[in-house]
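Read through the structure below, which is laid out as structure tokens, and then see the notes.
Subset of chains shown; positions unchanged.
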Amino acid sequence: MDKMEIRFAGTGGQGIILLGVLAAEAATIAGNYATQGSYYGAQVRGGITSADVVLGKEWIPFPYVEKSDLLVTLTSESLDHYVNQAKPGSIIIVDENIIILEDQDELQKNFNLVRVPLTHKCFERFNSNFFLNIVTFGFVVRYLKDFFTEEHAIQALKNNVPERLFDEELAALRIGLNL
Amino acid sequence: MNKKFEIEINQDWCKACYICVKICPKQVFTISEKESFRGFKEVIPSYEDNCIGCLQCENMCPDFAIEVREIDHAVEKS
Amino acid sequence: MKTYMDWIRTDFFPTAFCPGCGHGIILRAIVKALDELNLEQEKVVFVSGIGCSGWIPSPYIKTDSIHTTHGRAIAFATGVKLAKPEMTVIVVGGDGDLASIGGNHLIHAARRNIDITCIMADNNNYGMTGGQYSPTTPEGAKTTTSRKGHKEPPFDVARLVKAAGAKYVARYTVAHFPQLVNAIKKAITTPGFTFVQAISSCPTHFGRRNITADPYEYIEYFRKNSVNIKNFIPEEHAGKITIGEF
Amino acid sequence: MPWKRVKSPIKPGRYFVQGDEAVADGAFCAGMRFYAGYPITPASEIITRVLDRFEESGEGVYFQGEDEIASIAACIGASWTGVKAMTATSGPGFDLMIENLGYAIFTETPLVIVDVQRAGPSTGQAARPSQADYHQARYGTHGDYEIIVLSPWSCQELFEFGIKAFNLSERYRVPVIILTDEAVGHLREPIIIPEEIDIFDREHDPDSPPFSFDERDATPMPLIGDGKALLITGSTHTEYGKRITQDAEVHRRLVKHLIGKIQNNISDIFETQEEFIEESEIVIASYGISARSAYEAVKRLRSKGIKAGFFRLKVLWPFWDRYVREALSGVKKIFVPEMNAGHLAKELERVLNADIVPITELGTEVIKPEVIVKIVEENI
């Protein structure tokens, strides 16, 4: 793929933006072009948060997702809200423990729906969902191989998390990578 | 006669800050193991009977999610 | 339901505040005071500015409310009061809103002795914009714009407003709930310009960087680190929060 | 009906007054009973006249703000209690009002601002006239919106626009600016105060939601004290004042309402004075003090046999593209004298294909009729 449109979505406080930043920065480190734009900035709490990432081999004019190639949602509201902006047949990753409000069969028919026990695995290891976004990032890496490798992902993580937390963050990443 | 209190928690409003849990002088509250739909581990007034009605939990809850009510014995009797 | 819940717009709940934010406690203190004073809801109007603090009355208190521009609530409130003196006019704002950008309106309202009550939800920083220092940030405190420790001395806003002419001035933290309710009641019933500085917690920003991110520990911190001005001994109580009526 | 005819609260008759006084009198006749302001040359005389009227009548509240920001804020607060509120200022003070002007626009608060232009930028020449704030009045505050700006050319018109401004402001729930200048504001002329005044009081409806998405018109206004727990906010909001900080559609609809309620009633708002246009190949188009020079120039040109027409905007904003285009459709050349770098000229360039000849004055002297006559003669 020369260009890929990815949308991460969830709720405030889940670190959705960081998730997007990690994916885009990893691609940048790998020498590719990447944008990360968020429709929802500072002054917001609660509600839906999303981070758009567009990866490309060269500069991309429109930096947002028009129709996603990959949609990653951590809450049912955000899935509900963004599913109709996903390309038919595209990949949709959802946390296993969210309640799908849509007709699930329809979803499965129209998209490549992937349910993953992200929260579960995160709790299992950390007894909190604090690192849920990093676990998710780890899981998602496999879909973005055209743009960066696991090493780039680790480098991106290093650039974006406080040093004192890095070991734990890395562990979370690995959980995702290995899911 | 010992006063009795009933404690109501509005789980839709609670944000799991756990002020109530920690401030209660009688350790009335416990925290649920699993996460709720909204992504929080819920507060449960597990030991309601121990409550002395000091209202600290209610007053200090920033989210108006706790109400402590004295059980009206008079009404019960009638 | 408690009767003070009549003053609350429950349909806007849960609030937009972060978990454990002290502004929610101030909200309760205000409606409790209103309820205990037995005021008529139709005769009370709140005026607030921009900031997390500005959201305390707007939309959560079920009276008329004007959510104005950053720092200008007192000036709007002055217009309301002069044009409709029968209203009880209460301003709620933050330390940034009322003491930084809005500082001039604050001291002038105190000087003019306009009959309004002003409640400052003071969390020692700009919560809404991400935790920058404010005029009440203590020296040495870490904020997003004083990463190595703040270098400016803070205002003692209560004293300043007193010096400007306010008729009743009190300061309490959210840990002093009954006193806070009481101070708000006194402020509302005292004629002329009155001021309550309600020290609030901002676990997300100021707390996390300086005190604690834990909402309960924050309150405990307030409880342990406050001293009533009547008992204040400079040598002994250096660095403590002075509370009480000024 | 919100329209009503009332007896003038000022003794009817012919008076010799200054422009600043005339606009204060007009506003008082319109029912203005709250004035908040901060002194500034050349608008300070307005305060004095307002105080005269308030003291004479025993009605009205005067508030001298600590600055212009406080003054306009107090007006907005007062307006929501149902009183007709006004402030007056000039360039530097208007600059400071700009943030809360935007608040008034977004909260659809009736309010009149008299802006007596002086020479800028900055402090400039405080007691000398200018018309350079033509576009500031329209675009001063951030965001998209429509606003109404009136341009009087005489003391009589300052009086009348004092009334008209309130009528429009109450009718469309929008701040109205009376954009005059030091020359007209300090000019003295006879004015006539009539026996009766037609005024429009806002439609007060306690049960109406405070805001609206209606693209065609303004909505009735509930007031503070109605007991309806109003939510008023300068953030994007629903009809009921609920803050909506993310939804693009709500913002879109709200801005459409702000623009639509004015643009769709433009024929009720827009006003011009036109003379000899039909029969003329050239027209002199202007407004405010410069239009007086233009009018005199037209007279002189016509007396010399040059068929010149006269076109004057009484309302600068909203600018009615279609009307202006039609009114001036037959005209080849339009001369536009203004005490600025050519602001109206830019608008005319935009809507017309005619040849636009700006006659600018970047200094602080009212343009002399002879200057216009000369330029016209040289250019035809």
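Order as written gives the chain letters A, B, C and D; numbering starts at 1 within each chain.
Keep this in mind: a residue touches a chain if its C-beta (ideal position, glycine included) is under 8 Å from a C-beta of that chain, and two chains touch if they have at least 3 such contacts.
Because the structure is predicted, anything quoted here is derived from the model rather than measured.
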When only one copy of each protein chain is drawn, what copy numbers apply to the whole complex in this file? A x2, B x2, C x2, D x2
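Here is the rule we go by: only the chains that are shown with their structure count from here on.
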Chain B and chain C have mean C-alpha positions lying a whole-number Å distance apart equal to 27
How many angstrom lie between the CA centroids of chain C and chain D, rounded to a whole number? 39
Touching two or more other chains - residues of chain A: 43
Chain C residues within the chain D interface of the complex: 9, 12, 41-43, 45, 47, 58-59, 62-69, 72, 75-80, 82-84, 86-87, 104-105, 108
Can you list the residues on chain C that touch chain B in the complex? 1-2, 5, 8, 13-15, 17-25, 27-28, 174, 177, 203, 215-217, 219
In the complex of these two chains, what residues of chain D are touching chain C? 34, 36, 61, 63, 65-67, 69-71, 73-83, 85, 99-100, 103, 224-235, 241-243
